[in-house]
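Presenting chain A:
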Amino acid sequence: MSETSRAPVVELRNLTKTYRQGHVEVRALDGVALSVDAGDFVVLAGPSGSGKTTLLNLIGALARPTSGEVRVGGRDLGAMNGRELALLRRDHIGFIFQAYNLLPVLSALENAELVLELQGRSRAVCRERAESTLRSVGLADLVNRRPGELSGGQQQRVAVARAIASARTLVLADEPTANLDSKSAESLLDLMVELNRGHLLTFLFSSHDPRVIARGRRVVRLEDGRVVADERAG
Partner candidate 1 sequence: MKFSRVTFLAFSLSALVFGVGSPARAATPLPSSLVQRADGVLRGKTTAALLEMHIHTKSQDRTYTLSYWGDDRGGTSRALIKILGPARFRGHGTLKVGGRLSLYDPSTDGITVLSGSMLGDGWMGSHFTNDDLVKETDLARDYHSRELKTWAANVDGKPVTFHRIQLEPTPQAPVAWNHIVFELFTRDDVVIPTREDFYRRATDAAPDRVLSFEDLKQMGGRLVPTRLTMRPANAPGEYTELIYKEVRFDADVPASKFSDQALRR
Partner candidate 2 sequence: MLANFTLLLRIAGRNLWRNRGRSLITGAAIAAGVALCIASFGIMDGMSSDMVRSITDTNLGHVQIHAPDFSARPKLSLAFDQARVRTELAAHTVGVEAVSARVIGWVLAETPRQSASVELVGVDPIREAAVTQLDRHVRRGRYLPSAATPWPEPKALNADDRALDARLTQEQAKLAEAEIAALDGAALTPPQASGHEAAAETRALLERLAPDPSAPPPLLLGDRLAKRLHAEPGAKIRLRAQDLDGNPTSAAFRVVGVVHTGNAAFDANRAIAHIADVRHFFSLGDRAHELTLRLRVPSEAPRVVRALEGAALNRGLSVKTWQELRPDVVSMVQMNSGFTAMLVTIIFAIAAIGVADTILMAVFERRRELGVLKAVGMRPLAIVVLIESEAVLLGLGASIVGMALGLGIDALLGRFGIPLGGLSGFSLAGAAIPPVLHASVTVQGVFLPAVAMLAMSLLASLWPALIAAGTEPVLAMRER
C-alpha cells in the first residue's frame, strides 16, 4: 500500500476508444493521457457525451481500450486476462454507479458485505467491516433494510459503503449525485470528501454538475473525447 500510495494510482497513455454505431464509427476517447496520484480527489467534468463514462469504464477494467495504455496501481491492464481483471476489480477498485445498482434481494448490510464475501473473508470479518462502514456512512440504523425500502440518498450511501468496505485503493463514481436531490447530493459529497481524507482513498468521479465540480481538488475537463483542461483547485 505504501508503495502504491507514492506511485500514480492511474496512468493513461494515448487512450483511444471507438464504438461502432451501425455504420458510423464514434470516437468516444481520442488520445487521452492522464495520471492520478494516490489519495487524490478528481472530478471528470464535461457535457454528456464527452467520454467521461467511457473513461471510467476503461480505468475500472470494465472495458478494453481500442488503443493506448491503462495502468492501475502500476499494472498494465492490457496485459491482464479476464480473471486477473476480475480480481483487480474485486480487490482494488470500488464502483459507485449513478443508478446505485444495489442488489435488490440483499439488505443494506448484505450489499455492503458483498465484495468482502467475494474476497473470501470470514463471516465475522465481513459483518464487522460492513457494519462499521455503514456506521461511517451514517446508516447504522438501517442495516437490515432492503434497497427498495431506502431513499435514493441512502441507497447511494450503501453503494459507497460497498465500494469502500474492503479498503480499496481506488473508488470510481459515475455521476453519483445525478439521481439525488441537492441536499442528498451535498451530504454525499461531504461523505466522500471525508472518506478521502480519512482513508487515503483515491476518488475519481464524473459529473457535469457545477456544484459537484466545485468540490473537486483536481478537475479534468473532457470535450469530445479529449482532455481540454486539467486544473487543480487552490
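Everything below uses one rule, namely that contacts are C-beta pairs under 8 Å (C-beta built on N, C-alpha and C of every residue); 3 or more make two chains touch, one makes a residue touch a chain; residues count from 1.
Per the selection procedure, all candidates are chains of the complex that A comes from, given by their letters.
Here the structure is a predicted model, which is why all the values come from computation and not from measurement.
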In-complex contact of chain A, chosen from 1 or 2: 2
Candidate 2 partner, complex, touching residues on chain A are 53, 56-57, 60, 62-63, 82-83, 86-91, 95, 97-99, 101, 103-106, 110, 114-115, 117-122, 162, 174
